[in-house]
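Missing here: one protein chain of the complex. Every other protein chain is in place.
This part shows chain A:
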């Protein structure tokens, strides 16, 4: 029977061309949508690697003024102590302003042997890991012993360690960054710190010292769960008083996260709505063509009934034809679709495309089945004598 359907469709390829291309186009659109959904979903499923609840960011707006680097260091040390003295503050860390869910980025080339990667760079202090409750994969985070080392200590995130040293343990290795030689003392879990939907790129953490203190104007503060607006106000006044910052801003990481997520979710929803309309149109077209096919082929259907096809057989045949048509489209479509991973058109993992391809194929078959169901039922109701009488 399948061979029969193929023959029938092949012999009518001119009439079916339009339908095949329509299904093909919707397949490609669906494939794009599913690729993007799959990619974002897989990223979303990755663990965050840190805790952002009850973490506040204080942005001083401009660097702290001071006679020299040491006096600036002192201002921050005093501020940290004062903050830690507050009842609802758990931990405080200085940070470069590319804190999680911020829009700032800072990067640098990092070298290990012949490997040269572009990496995010974070300047932090020894309490940073505690504030964000980061986890180490191997080695350790910064501590007091890192004061005057031979080589400046750095911590890599897992992505950077993988990119630089592969499967070998990165701890203890010497890497080069900005003409300095640095020693890797630990590898931390990846922080999904750009958005819930973005993968972590390689990252390298360095300790803030007198050479970099001038550029620092951001703090992360872990507070207790019952810290309220009144407390935020107290804290604001303390920081503003100590640093004489004019543009001090306090924001909650959880709110910053929501904002960052929206940057992905909103275009995604728009894409879904647009493609939804498109698919709806294609479905209507498909439905119409199948419907038209049946009214045009009433006498053929009547004939088949007369020759011994059952009612179920007739609607099955129409469904089968629609599926064969869809298969033609899907074969052509898949040929295009597999070019994306093969030619590395976008920088997405091949697995994403494969999942999207599978989902799109299933979706199209489902769509075709749904569209063919009612016309098929209609065809089954055709009485052979009446149909044969018409032409």
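Throughout what follows, a contact is a pair of C-beta atoms (placed from the backbone, for glycine too) under 8 Å apart; a residue touches a chain by one contact, two chains touch by 3 or more; residues count from 1.
Assume contacts and distances are computed from a predicted model.
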Message = Not counting the visible chains, the remaining one has a UniProt entry; which protein name from "Putative ABC transport system ATP-binding protein", "Acetolactate synthase", "Isoquinoline 1-oxidoreductase" or "Energy-coupling factor transporter transmembrane protein EcfT" does it give?
response = "Putative ABC transport system ATP-binding protein"
Task = From the listed residues A:28, A:136 or A:388, report the one that touches the chain absent from this view.
result = A:388
Hidden partner chain, touching residue among A:107, A:285 or A:313 = A:313
Note = Listed in rising order, the chain A residues that touch the chain left out are 1, 3-4, 7-8, 11-12, 299-300, 303-313, 383-386, 388, 391
